[in-house]
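Note that this complex is displayed minus one protein chain, with the remaining chains in position.
The first chain written gets the first letter, and so on, giving A and B; residue counts start at 1 in each chain.
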Amino acid sequence: MALLEVNDLRTHFFTREGVVRAVDGVSFSVEIGKTLGIVGESGSGKSVTALSVMGLIPQPPARIVSGSVVFDGRDLTKLSNRQLEDVRGRQIAMIFQDPMTSLNPTLTIGMQIVETLRRHLRLSKQQAHKRAVELLEEVHIPDAARRLSDYPHRYSGGMRQRVMVAIALSCNPRLLIADEPTTALDVTVQAGILDLLYELREEHQMAMILITHDMGVVAEAADDVAVMYAGQLVERGTSDEIFTRPEHPYTEALLGALPHVESASVREERLTAIPGRPPDLIDPPEACRFAPRCPYAGLGSCSTVPPELREIRDGHWVRSAHPASERAGAAQEAGVT
Amino acid sequence: MAKFIVRRVFWTIPVLLLVILMTFGMMKAIKGNPFRHTEHNIPVAIQKNLDRQFRLDQPWYIQYAYYVKGVFTWNLGPSMLQRDRTVNEVVAQGFPISAEEGGLAMLFALIVGIPLGIISALRQNSIFDYTAMTFSNIGFAVPAFLTSTLFLYFFALKWGHFTGFPTFGWSGFHSKVLPAIALGLGPMTYFARLVRGSMLETLQQDYIRTAKAKGLRWRRVVGVHVLRNSLIPAVTAAGPLLGYLITGSFIIERIFAIPGIGQYYVTSVSSRDYTVTMGLTVLLSILIIAANLIVDILYGVLDPRTRDQRA
Partner (left out) sequence: MSTTDRNASFESALLEAATAVKVHDAGAALRRSSLWRDGLRRFTNNRAAVIAAVAFLVMVGFVVLGPIVDNSNPYYINYAIAYQPPTWAHPFGTDEFGRDLFVRTALGGRLSIEIGIGATFAIMVIGILYGSISGFVGGWLDNVQMRFLDTLYGLPYLPFAIIALAIFGTVNFWTMVVALSIASWFTTARVMRGQIISLKENDYVRAARAVGARWYRVLFRHLLPNTLGMIIVFVFLELPGVVLGEAFLSFIGLGINPPQASWGSLAEDGYTAYATHPYIIIVPSICIAWLILSAFFIADGLRDALDPRTRETREG
């Protein structure tokens, strides 16, 4: 049974200008100990999805309109905030994109780790302190014991993100959601954080949702991949499948937009940027949302009927009227190296 | 940290000297030796005596030097008009009263204003929020003399039997309530709006989202994470608020007939008792400088980031 099952999740923002349908029908599942990578460009709804799972969307403008988030058999959307507080940090943990602003500048690092430990695990101050030192060592912060009493501004960006990881892992959660954990970091530091995540994932037997717009990251880390566009899930499958036999035109474009370092194929040397911009989510078209930018649109129903998510192969789902394997001349089109 | 404090304290000295100089200069510029303009005719010999006693026959810089020495030894000289009193005595009599009045006003402002701001922020855009903020805006714009007079009229005059508030004086608990509230109303609205704004801003911050994601109880998130960061700006407002309290006390003490510094100041100016005026002005300056100093230090203590900058 899946650890987390998200079913047709819809999260809408009710603003003065209209209803922003940030997440409009997203379904996926995460198995115990496996890693799901969610990819998509800015504004595709990946972060809102993650926040919806955690119940952290700002309630006045936003609301989960429909759908379910079943974790370990319980639907999180039906829980009260107090009950969710018990789940967060303990069963499901989350780390965020910008480490520079994610830590409270007026509390010591030690305090911010210890308060989590004492909240969920009921440790005494000494026990919590000891555990905090261990955690910092686990994330390779040198001189951990002394560093506990430092304030966040004394830490570099990379180190702060490590601290975030330490905090997230402190209560041994079953699932870790990492929302673009490396985007705000230097390239050299990125690798370090990712390695850290892999290492700890193994050790703690933890499931992970890795949200990113970087296909390269996903290729390395994820077992399964979900591709999001304009608030919807457009393709889903195992990492292998997605990378070797992408179906959705958007996925293909994303992969095409990856600079190929060693390529013997006939692909162009230029990066294939995808022309156009994602649709406005306030009144999304009652049609395929990718149609305006899709090279295969116009062949029929694309601008009138929204395509459904369907299983095109075993475990490989696509929301498109023109997936790669169904196009005319599919053999030549799918000429991936 | 200690170095920071020492340095800050050190800098207050030239500030104080300069302020005394300016006060002194201004007082000197006021035309009219008080003794020449009084109603009684003072014989020339006595006048010369008085001149010598007050050192009015010396060049100005000598007078200044003596005065500075006086300030630092806390001897502000004799009152020019009330021959049997020294300025120190005037201060000793009026200052405790005004200080208590200011203190109570601040207390009121803090006790009512801060929670008001906190609750308004947590219940943003609710009826409570709108009411509280409207009330704050009105409280801030309406001049102190109106609120004081209305308080006086209704609570002391008309309904005095029920409330027990007298219409003048400063003795006993009852006489202190109305002035304290009247004086503290302005600062209260200031704190309410400041805390509300600060909290709203803090609530948007990423680290609050992190705190929630850690599963901390909301009470703790607000109490520890939000408040800590929101209340810092409120602290730094204390300095200028002292200025407001001083200004306000002039009005309040007049209306409620409280024998404090504010009243003495006004009477000393109109009766040309310049030593008193000067002494009180210097005193007020010292208070303001001290308040600024304390706030600076407090800020350093509260915000770890500035602490390290100054280390």
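Here, a residue touches a chain if its C-beta (ideal position, glycine included) is under 8 Å from a C-beta of that chain, and two chains touch if they have at least 3 such contacts.
Owing to the predicted nature of the structure, the values given are computational and were not obtained by experimental measurement.
Asks: For the chain left off this view, which of A:Leu56, A:Val69, A:Met159 or A:Leu281 is in contact with it?
Replies: Residue touching the absent chain, from the options given: A:Leu281.
Asks: Quick one: say which of B:Val91, B:Met106, B:Ala132 or B:Leu152 touches the chain that got left out.
Replies: Of the listed residues, the one touching the omitted chain is B:Leu152.
Asks: With the full complex in mind, choose from B:Val6, B:Met26, B:Ala92 or B:Leu107 the residue touching the hidden chain.
Replies: From the options B:Val6, B:Met26, B:Ala92 or B:Leu107, the contact with the absent chain belongs to B:Met26.
Asks: Which subunit B residues would touch the chain omitted from the figure, given the whole complex?
Replies: Those residues of subunit B that touch the unshown chain are 8, 11, 14-16, 18-19, 22-23, 26-27, 29-31, 137-138, 140-146, 149-150, 152-153, 157, 233, 236-237, 239-240, 243, 246-247, 250-251, 254-255, 265-266, 269-270, 277, 280-281, 284-285, 288-289, 292, 295-296, 299-300, 306, 309-310.
The rule is short, and it goes like this: only the chains that are shown with their structure count from here on.
Asks: Need the CA-centroid distance for the pair subunit A / subunit B, whole Å please.
Replies: 54
Asks: Per the contact definition, I'd like the list of subunit B residues that touch subunit A in the complex.
Replies: My answer: residues 124-125, 205-207, 209-218, 220, 224-225, 228-229, 232, 302-305, 308.
Asks: Tell me, which parts of subunit A touch subunit B in their complex?
Replies: Contact set of subunit A toward subunit B: 54, 56, 60, 81, 84-90, 93-94, 96, 98, 101-107, 115-116, 119-120, 151, 153-154, 164, 167.
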